[in-house]
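One chain of protein is taken out of this complex; the other chains stay put.
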Amino acid sequence: MDPNDSVTSVSVEPARPALRGFVFPRTATGASSLLPPPPWHYSGDLLTIEYRTDPSRVAELLPPPLTLVPDDMDPGAVAMIFADWQSCGGDLAELDDPIRAQYKEAFVVVRCALDGEVFSRCAYIWVDKDFAMVRGHFQGYPKKLGSIWMTRPVTIGRAGPRVEAGGRFAGTVGYHDRRIVDAFVTLTGPSDGNGFVNGHAMLHSRLMPSIEADGRDSLDELVTMRGVDVELGPAWRGDAEIELHASPVEEIARLEVREVLGGYWRSVGTTFAGGTTVVRETSRT
Amino acid sequence: MDPNDSVTSVSVEPARPALRGFVFPRTATGASSLLPPPPWHYSGDLLTIEYRTDPSRVAELLPPPLTLVPDDMDPGAVAMIFADWQSCGGDLAELDDPIRAQYKEAFVVVRCALDGEVFSRCAYIWVDKDFAMVRGHFQGYPKKLGSIWMTRPVTIGRAGPRVEAGGRFAGTVGYHDRRIVDAFVTLTGPSDGNGFVNGHAMLHSRLMPSIEADGRDSLDELVTMRGVDVELGPAWRGDAEIELHASPVEEIARLEVREVLGGYWRSVGTTFAGGTTVVRETSRT
Amino acid sequence: MDPNDSVTSVSVEPARPALRGFVFPRTATGASSLLPPPPWHYSGDLLTIEYRTDPSRVAELLPPPLTLVPDDMDPGAVAMIFADWQSCGGDLAELDDPIRAQYKEAFVVVRCALDGEVFSRCAYIWVDKDFAMVRGHFQGYPKKLGSIWMTRPVTIGRAGPRVEAGGRFAGTVGYHDRRIVDAFVTLTGPSDGNGFVNGHAMLHSRLMPSIEADGRDSLDELVTMRGVDVELGPAWRGDAEIELHASPVEEIARLEVREVLGGYWRSVGTTFAGGTTVVRETSRT
Partner (left out) sequence: MDPNDSVTSVSVEPARPALRGFVFPRTATGASSLLPPPPWHYSGDLLTIEYRTDPSRVAELLPPPLTLVPDDMDPGAVAMIFADWQSCGGDLAELDDPIRAQYKEAFVVVRCALDGEVFSRCAYIWVDKDFAMVRGHFQGYPKKLGSIWMTRPVTIGRAGPRVEAGGRFAGTVGYHDRRIVDAFVTLTGPSDGNGFVNGHAMLHSRLMPSIEADGRDSLDELVTMRGVDVELGPAWRGDAEIELHASPVEEIARLEVREVLGGYWRSVGTTFAGGTTVVRETSRT
């Protein structure tokens, strides 16, 4: 399109410093980066529904060499988790501009085994802000941009449940104008924990297809991570219901509900300070 | 456009029951109404910044016969209030579908006098859901659809302030992709109340221009209302800052900040169960 | 709450001019009004699907004294219309800030008779901007804030249909994260018009319940209006499909599809310059 596509000389420039920024866009100052560098702090409320599906539906979501957990460990267990988060970088700047701090997410967790060790793994996840989406892609969460809502507990007035026996909480997920999850938990009493499916270190795949779109990946890493400086509020257990709805571009309904195991509500604080690469594929070389 | 615009006979129909629904659309069942009938319950957190502007800028927003409050009552006082609400009708149905229960709003309150009585009056307001917008129009709030964010207090983790001395909260308003308010409150200690500007019964105008668009109004009512069954959480006072930004379609910056009076944080529960018509204009007859 | 609720003197103020603005918020300048005064100009594309439902389902949406049209006029006919609009006031200011000019809407039109005359009437409608919502309430459209999408015709490239035989267009409506309408039209050829259901003057109810919420309305007007300076582009006819989905707060699915009558695509330009009050109820006096 342009006759000057080829040039024979370029300007002489002084040496330039490296570009700055944890992720794109990288610039001279780093101020534009969609994300600040870790640590990233999170404070939020989690609503969890655990249920049992056909283990083969979990197995089909695990790339080799990951396998199902053993039969005596409930390999078909699934956790559907709703989270209402506030988060920020190490300088807390986002708390002064809360549109950059608050987001909601909903995610589906299963377990898998690798080399005799059990991990949690996120199968599906939706968030409602760009920074949360890209942060998730960096961590290997397969995040899409959805619409997530969860009933908030209140301490005053009539327009909400209390965190106490009888308190009823709902969580919903919409993607592209279709409701795909409706879940409900009615608290029955205190609990030792808030479920077992999301209780291991995460084992995620970080993927980037080659720009040639030739079926190979330029990035295909198995990574693992755990929160640090975790603070856990009192956990509550309850009776749960969950409904999964169809969508042409979602498959959560394939993880059909065979038996509801329980529901939980808990406030959580955690910090992400980096993870560990487990396997880096070299299929591209 | 259609030759059948005039007809000489109509079908014989059995008597039909009246349409149902608190507001539009009214139907046979009432299920489609954008709002259920009152009572409407609200539970939420309020961040308030009070400041003093030029009283003439308040006066110019008051339609006759409303007047400024007397000079010894601080007639130029303004409250900028951010609220993060959960709300529902009497059957609490919205709490099971929280996209219909949660909304955020930011509003500007001044005071006025009518017949020797002092009222609070909302000058500008933005909300982020349709049900809150129409509920406000019914109540005489001049609601627009904006983007409102406020820092949420946390009880665990590092990603948020505590409701305690030193806790810092921000509130922001965007309208049509322009930031028009940035406000900050750093708590200093407990307080007896959360401000004086929004402390009276509300006095609002409910307006609907005539469909002829001839400069007359089909509805022009002065109405007053107060919450009932109000529950107030502990109030906190703090140091406040507020910045008002320009927009071609907003005038909040005309209420220029001359002196910041204070900032407050408080949880509130309230119920709306109807108001009272004060003056109904009859200009159309 | 405030001991100064009653006062015995008020400031002496100079006479103040009336507040300005077509709707709220009214101010000294009028610049904040959510809407400019008419005329309002509209240019857009309309995708229409007409079908036949049980006439009793239409009748139940008509408040007395409105009635169904006669049996020989197809009283159960329904038009589902999707529109992708650009609109502005008389000074065209919105075209320089297009977030204030563009919106999409989807609406359901039926016909009714009053005093031997046939009218079109909007039963349900969703829009995606606040100015369009309030403009509609002023005109008696029962607008909610939804998510509306319609395939756009293209003149170049492969990512869209042409306005020609074989061109396929979709329209969808979401409300509160639930898809409630999916419709499709595949063009078959030129057409004389784009349907008959929406071809009459509109007959709408403008409603505002009393602030007392006592079952009475402060405003209950029947109004009629027609666009002026209407410009119509070439109309196209096609084969249509339409699917209506359930929602706990919508009743469009009650207007069940018995027979699809046809589909249409057309560009339209129109201006709203005011309507006419037909009946003003006086139930409040």
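The letters A, B and C name the chains in turn, as written, and every chain counts its residues from 1.
Methods note: a contact is a pair of C-beta atoms (placed from the backbone, for glycine too) under 8 Å apart; a residue touches a chain by one contact, two chains touch by 3 or more.
Predicted, not measured: the structure shown is a model, and the values here were computed from it.
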*Quick one: which of A:Gly166, A:Gly189, A:Pro209 or A:Pro234 touches the chain that's been left out?*
A:Pro209
*Spell out the interface residues on chain A facing the chain that's missing from view.*
1-2, 4-11, 13, 16, 18-19, 22-29, 31-32, 34, 37-38, 59-64, 67-71, 73, 75, 93, 97, 99-100, 113, 116-118, 123-124, 129-130, 133-134, 137-140, 142, 144-145, 176-177, 193, 196, 199-201, 205-214, 218-219, 221, 223, 225, 248-251, 254, 273-277, 280, 284
*chain B, residues in touch with the chain not shown (by the definition above)*: 147, 149, 172-174, 177-179
_Sites on chain C contacted by the missing partner chain, in the whole complex_ = 41-44, 85-88, 92, 95-99, 101-102, 147, 149-152, 154-161, 168, 170-172, 174, 182, 184, 229, 231-233, 267-271
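Throughout what follows, only the chains that are shown with their structure count from here on.
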*asked:* Mean of the CA atoms for each chain, then the mean for all of them together: which chain is nearest?
replied: B
*Mind checking the centre-to-centre distance between chain A and chain B? Centres are C-alpha means, answer in whole Å.*
35
*Between chain B and chain C, what is the separation of their C-alpha centroids in Å?*
25
*How many angstrom lie between the CA centroids of chain A and chain C, rounded to a whole number?*
40
*Would you pick out the residues of chain B that each touch at least 2 other chains?*
97, 99
